[in-house]
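I'd like to ask some things about the structure below.
One protein chain omitted, others in place.
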Amino acid sequence: MVEHSAVTQSEAEGRGPEARPFLRFRDDDPVGDPAVTVDAFLGQGNATAVRIEPGDDTRDLLPHLERVALVEVNFPSFGDGRGYSAARILREAGYAGELRAVGDVLVDQIAYMRRCGFDAFEPGEPLNADDVDAALGRFPHAYQQAADSAVPIWALRHGKGAGDHDG
Amino acid sequence: MIILTGNDLASGAVTWWAGSEWSRDVADAVDVGEEADAIAAREEAARRVNVPYAIKAEIGPDGTVRPAHIKDRIRGLGPTVRPDLTLKPGDANAVHEVI
Partner (left out) sequence: MYRYDHCDQAMVDARVAEFRDQCQRRLDGRLSEDQFKPLRLMNGLYLQLHAYMLRVAIPYGTLSGAQMHILADIADRYDRGYAHFTTRQNVQYNWIRLEDAGDILADLASREMHAIQTSGNCIRNISSDHFAGAAADEVCDPRPYAELLRQWSSFHPEFSYLPRKFKIAVIASPTDRAAMKLHDIGINLVRNNEGELGAAFYVGGGMGRTPMIAPLIREFVPLDQLITYAEACLRVYNRHGRRDNKFKARIKILIHELGADEYRRQVEAEFEHLLAQDIEPPFAELERLREFFGDPGFEDLAEAELDRSDPEFALWADRNTHPHKQPGYVSAIVSLKPVGGIPGDATSAQMRLMADLATQYSFDECRVMHTQNIVLPHVRKADLHALWSRLDEAGLATPNLDQIDDIIACPGLDYCSLANARSIPVAQKISQRFAANGKGDTLGELKLKISGCINACGHHHAGHIGILGVDRKGVENYQLLLGGSEADDTSLAKITGPGFDEDGIVDAVETATDVYLANRADGERFLDTYRRIGMAPFKEALYG
């Protein structure tokens, strides 16, 4: 991945760098509001944080994105990949706020999650910091377009460099 | 009898619980009775076995341990279509005995 040097921080006081319960790749302040369910969010006008479960239709949120500051996407089990589509759909709709993967988030998945647009992680089990760095720094390229700024290999081959996104 | 089997984590080889260690030979398998889950959990946690599970077995007429299901009997010997690669490459009858 191309962005593994992004800012990370540990929320939990007194924990060393070897365990990071909360990883964040954003410069703004974390949103403190508790995330509500999609149904609750749609039913009340003032919530700014929402949690998507695997069975929710992410597109229900799209008309309301301007009031959202945090979207949590829950992974009850790491094998349920619906959250990856949820993340990309939000980024494709222009959502620029925090997109946080929560639940059964494992170190071997966070590189794909970054590519789908997640910029924060709150795993159920803390991740080893060295493993995180290795995972995010592992792959020098990406084959396909996703929600991150990686330029696909097939674009690199034909003269598209980093930062050159159009066409 | 109830016996315990699994695979060696590093090599993948089929192993059988022989009472104090894991053996490659099903003939060494011992009756674990009620202890199957406890032994399996302990040994898996220590990474001395991978994916252990308990199966039914009986003592055959010749006194050897015979797993109840053909799948585990084939695991105990090797592929029936490649006798040369089984644990008893010189025994012409071995394949017939597991089927």
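Order as written gives the chain letters A and B; numbering starts at 1 within each chain.
To be clear about the criterion, a residue touches a chain if its C-beta (ideal position, glycine included) is under 8 Å from a C-beta of that chain, and two chains touch if they have at least 3 such contacts.
As the structure is a computational prediction, the values presented were derived from the model and not from experiment.
> Which one, B:G19, B:G60 or B:P79, makes contact with the chain that was left out?
Checking each option in B:G19, B:G60 or B:P79, the one touching the absent chain turns out to be B:P79.
> In the whole complex, what residues of chain B lie against the chain that is missing from view?
Counting only chain B, the missing chain is touched by 7, 9-14, 44, 47, 50-51, 68-71, 74-75, 78-82, 85, 99.
> In the full complex, which residues of chain A touch the absent chain?
Where chain A meets the chain not shown: residues 54, 78-82, 84-85, 88, 92, 106, 108-109, 111-113, 115-116, 128, 131, 134-135, 138-146, 152-158, 160, 166-167.
The definition used in the following text is that only the chains that are shown with their structure count from here on.
> How many angstrom between the C-alpha centroids of chain B and chain A?
46
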